[in-house]
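Inspection log for the structure reproduced underneath, given as structure tokens.
A single protein chain has been omitted; all remaining protein chains appear in their positions.
All chains are identified by letter, namely A and B, in their written order; residue positions are counted from 1 within each chain.
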Amino acid sequence: MSNQETVISSESLWPEDAAEDEAVITNWFVSEGSAVDRGTTLGEMQVEKVSVDIVANTQGEVDEIMIDEGGELSRGDPLARLMIE
Amino acid sequence: MVVVGVTQIKEMYSNMVTARHYEERLREEYLEGKQPSFDISAGPIPGELHLAAGHEASGAGICQHLDNDDTVTAPHRPHHIAIAKDIDLKRMTAEIFGRKTGLSKGKGGHMHLYDPEVGFACSGIIAEGCPPAVGAGLAAKKRGSDNVAVAFIGEGAINQGAFLESLNFASVQNLPVVFVIEDNDWAISMPKGRVTDVSDGSERANGFDLPGYRVDKDDAIEIYQAASDAIGRARDRSGPSLLEVQVHRRMGHFMGDAEGYRPDDDIEQANARDSITRIENDLESQGVASDDIEQIRSKAQNRVEEAIEWAKSQPKPDPEEAYTDMFSNPEEGVTGGKNTDNVVRGDD
Partner (left out) sequence: MSQQKAAERQLTMSRAMVSAIAHEMREDEEVFYMGEDVADYGGIFDSTDGLLDEFGRDRIMDIPISETAYVGAAVGAAMEGMRPIAELMFVDFFGVGMDQIYNFMAKNTYMSGGNVSVPMVLTAGVGGTYNDAAQHSQTLYATFSHLPGMKVVVPSTAYDAKGLMHNAIRDDDPVVYLFHKRLMGIGWLPAPEGPKTPVPKEDYALPFGEADIKRNGEDVTIVTLGLHVHHALEAASQLSDDGTEAEVVDLRTLVPLDEETVISSVKKTGNLLVVDEDYQSYGVTSEVISRVVEHDSDIVNNVDRLAIPDVPIPFARSMENEVLPDVDDIVASVRGMNL
């Protein structure tokens, strides 16, 4: 594998004061193969009543969407893998 | 200042703990089926729900002066007022659960509760409960009765035309109406200071020829005392009054409101003002034994539990009932109807 990769973890996005450890992916705006910039909103998840943006932390390409839209996740679960460009 | 007897305090306390327990239980029922991610139309109570935990002193303190012939209009946060106005709790609960035997046969839901037996109605358009309350006052005046009407609104509503027009109309007609502003500081996410030009809403009376008074503390007895004057004036046919009472919001604007806009210390300070704790202290200082207090509380809780259990046992409305009750005197062929009689509908 010649490219570096980064994984976007739900932990880094979790609201500080959230009592819940469960969330749902409400939307993906990109798919595997999409080109993204640093700061692009890739999707959103809902923790309790709060909607949280899933944001790309690098310029690159979406390699893998790890939880489908509508899928449930626990705090700390990885959400997506990006190939860094 | 009127002296408040122990019996009155006990009744107010009972209404308050009933209301608090009711809202807490409704919250549980409402959130069921809406996990893990909040979906507003899922579960046994779908739609919006605006809970009044923190407002109890207002409903109790004011409605303690009213009987079934007096009319109350309430806004979208009505349960504490309805309870203090002696609404049929089982049928109100059935209505909130959307059942056939609810007060409105499931057609109204929690924002549109009507109980003519006790003179209570609520609705969902801000400040629009004021003109109908004025109308009840007008009817009382025309008939020469000593009934009064009370319109409850939030502090956001004092900027709406219907409220201002109602003040003038009630005043120029000298009507037996009391306008009660429940000030919880927040119109959804808008704090009072951002949208209202006065910090004391009772000052709105200054532009009209009627008295205004503000109760600064979240205190049932003080509210009761202030209401005694206002309602007394109305019954004496001395005209309308404006009363603002401080309350607090313990459960957000609606269920599902994460209150991200609200500073944590605001939430903490509001919750520390619990009017239920205050009135328990009042009861104790009046010499009421803590066993008696506990008995009132558990009776209230049992009543709430019974109402919820009853409501959940009630049948759901048949879809066809959607077409009835638009008119008291129905007309042929008015509803438009549907032409797909053979459609199989999914389960409720």
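As a working rule, contacts are C-beta pairs under 8 Å (C-beta built on N, C-alpha and C of every residue); 3 or more make two chains touch, one makes a residue touch a chain.
Since the model is a prediction, treat every value here as computed from it, not as a measurement.
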item: Contacting the left-out chain in the complete assembly, out of B:Thr93, B:Thr196 or B:Ser275; value: B:Thr196
item: Touching residue (missing chain; options A:Val30, A:Ile54, A:Ile67 or A:Ala80); value: A:Val30
item: Options B:Glu11, B:Glu24 or B:Asp39, residue touching the unrepresented chain; value: B:Asp39
item: Hidden partner chain, touching residue among B:Gln35, B:Asn68 or B:Asn159; value: B:Asn159
item: Residues from subunit A at the interface with the omitted partner, ascending; value: 24, 26-36, 40-41, 44, 46, 49, 51
item: Missing-partner contacts on subunit B, residue numbers; value: 37-41, 46-48, 98-99, 104, 106-109, 111-112, 123-128, 156-157, 159-162, 187-190, 194-196, 256, 260-261, 316-323, 326, 334-340, 342-346, 348
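Please note the rule applied: only the chains that are shown with their structure count from here on.
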item: Between subunit A and subunit B, centroid-to-centroid distance (C-alpha), Å; value: 43
item: Contacting residues of subunit A [partner subunit B, same complex]; value: 20, 22-24, 26, 46, 48-50, 72
item: Residues of subunit B touching subunit A in the complex; value: 35-38, 256-258, 260
